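Only one protein chain is missing from this complex, and each of the others stays in its spot.
For clarity, chains are labelled A, B and C in written order, and residue numbers in each chain start from 1.
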Amino acid sequence: MNDEAIDVEAMFDAARAVQAKAHAPYSRFPVGAAVLTDRGNIYAGCNVENASYPLGSCAEASAISAMVAAGEYRIVAVLTVCEGEQLSTCCGGCRQRIREFAALDTPVYAAGPEGVRAAFTMEQLLPASFGPEHLVGFGGHRS
Amino acid sequence: MNDEAIDVEAMFDAARAVQAKAHAPYSRFPVGAAVLTDRGNIYAGCNVENASYPLGSCAEASAISAMVAAGEYRIVAVLTVCEGEQLSTCCGGCRQRIREFAALDTPVYAAGPEGVRAAFTMEQLLPASFGPEHLVGFGGHRS
Amino acid sequence: MNDEAIDVEAMFDAARAVQAKAHAPYSRFPVGAAVLTDRGNIYAGCNVENASYPLGSCAEASAISAMVAAGEYRIVAVLTVCEGEQLSTCCGGCRQRIREFAALDTPVYAAGPEGVRAAFTMEQLLPASFGPEHLVGFGGHRS
Partner (left out) sequence: MNDEAIDVEAMFDAARAVQAKAHAPYSRFPVGAAVLTDRGNIYAGCNVENASYPLGSCAEASAISAMVAAGEYRIVAVLTVCEGEQLSTCCGGCRQRIREFAALDTPVYAAGPEGVRAAFTMEQLLPASFGPEHLVGFGGHRS
């Protein structure tokens, strides 16, 4: 899928709508995320924090969970939206989560409340990455 | 909501259906989860594993993410379904994740492929628990 | 190891000392933990928070990491120390982390700044638990 085929506005709208549902009483930093799949569907998710902070879920993780629950496994574009003046991109953990289901050239859009501020590819955000292929032959992965 | 009002069969069906979508190439242990909310809606999720194991999502986390994305925050029942002969319940991490949105007497059903094998309350599964109220007054939580 | 053989005071001192080192700028809730092994050694750890909250480490996880790095794998007692008036116990995630290396009757002490407030066994804190044995036969675990 080339970039022109990606309806970034629809992704932004989906991410922005779900951002408003975030459970973020600890960071007070609500995040929304949308993933577009190879079948043309958009799945959205927001951050779900927990009193035990490490047990929270990032917005991207929530969006990916929605995608997998629907039986889809190929991400062709990602968009996140955060508050604040600064450019906020996916944390490293989410770059890895996306990597599991995306390609090197998958675009990742970083948006603020007013719209997209920057675009990256997965390879730009997570270069020289670790992935499923590193585990092949070690016993924990045989698919 | 009392136990009679809970449609456990509908929860089982939702969890069982989503279990089949799990991305579990590393553990080969697919799990499905369903949460029922105070508005009577069921949200389901499955485990989403990652080549970097700690970055995976448990089924319960996925179901909770779906619930929060829909703007709901009160869990009145939980059901999980796993394979295997043994009784499998929520891991400790998920007990804590559920705890964020549930009450002490919230029922948690543990099912196998054939149906529910056991029922617990949240208080039974996570007694003397840590929660949001422990953070009040320390600066990271002011809601 | 019976309870009399456990030097709870030494565990408390170790946990209390490391608690002061916690990196907790987000929750402002520093925690210290100590694990005692079957060889009689105590390993301590504190929480290490991260701007991306889910990537933080709980104190118990840090203590367990220190233990494993030293080539030890059997926990015979755990002690945590937190601030605040309320009794704070291990979060569910840490109950599961301890469970990997402990027995059902392993004691877990919950302390405040002034000393131990309550004692539990692992079975009390994480009843009907999920564990390594549930994965046997599914392909992700063959030890």
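Going forward, a residue touches a chain if its C-beta (ideal position, glycine included) is under 8 Å from a C-beta of that chain, and two chains touch if they have at least 3 such contacts.
All values derive from a computational prediction rather than experimental measurement.
Engineer: Touching the hidden chain in the complete assembly: which of A:E9, A:D38, A:E83 or A:D105 does that?
Structural biologist: In the complete complex, the chain left out is touched by residue A:E83.
Engineer: For subunit C, which positions touch the chain that isn't shown here?
Structural biologist: 18, 21-23, 25-26, 44-46, 48, 50-52, 55, 57, 61-62, 64-66, 68-71, 73, 93, 96-97, 100, 130-132, 134-135, 140-143
Engineer: Which subunit B residues touch the hidden chain?
Structural biologist: Residue positions of subunit B that touch the missing chain: 26-27, 49, 51-58, 61, 91-94, 139-140, 142.
Engineer: Since one chain isn't shown, list which residues of subunit A touch it in the complete complex.
Structural biologist: So the residues of subunit A touching the unseen chain are 26-29, 82-84, 86-97, 99, 110, 118, 120, 124-130, 133-135, 137-141.
We adopt the following convention: only the chains that are shown with their structure count from here on.
Engineer: Could you report, rounded to a multiple of 5°, the rotation needed to superpose subunit A's C-alpha atoms on subunit C?
Structural biologist: 180
Engineer: So which chain ends up closest to the centre of the protein, judged by Cα positions averaged per chain?
Structural biologist: Per-chain C-alpha centroids ranked by distance to the global centroid put B first.
Engineer: Averaging over Cα atoms per chain, report the distance between subunit A and subunit B in Å.
Structural biologist: One centre to the other, that is 22 Å.
Engineer: Hey, what residues on subunit A touch two or more of the other chains?
Structural biologist: Where subunit A meets two or more other chains at a single residue, that happens at 26, 51-52, 55, 57, 61, 93, 140, 142.
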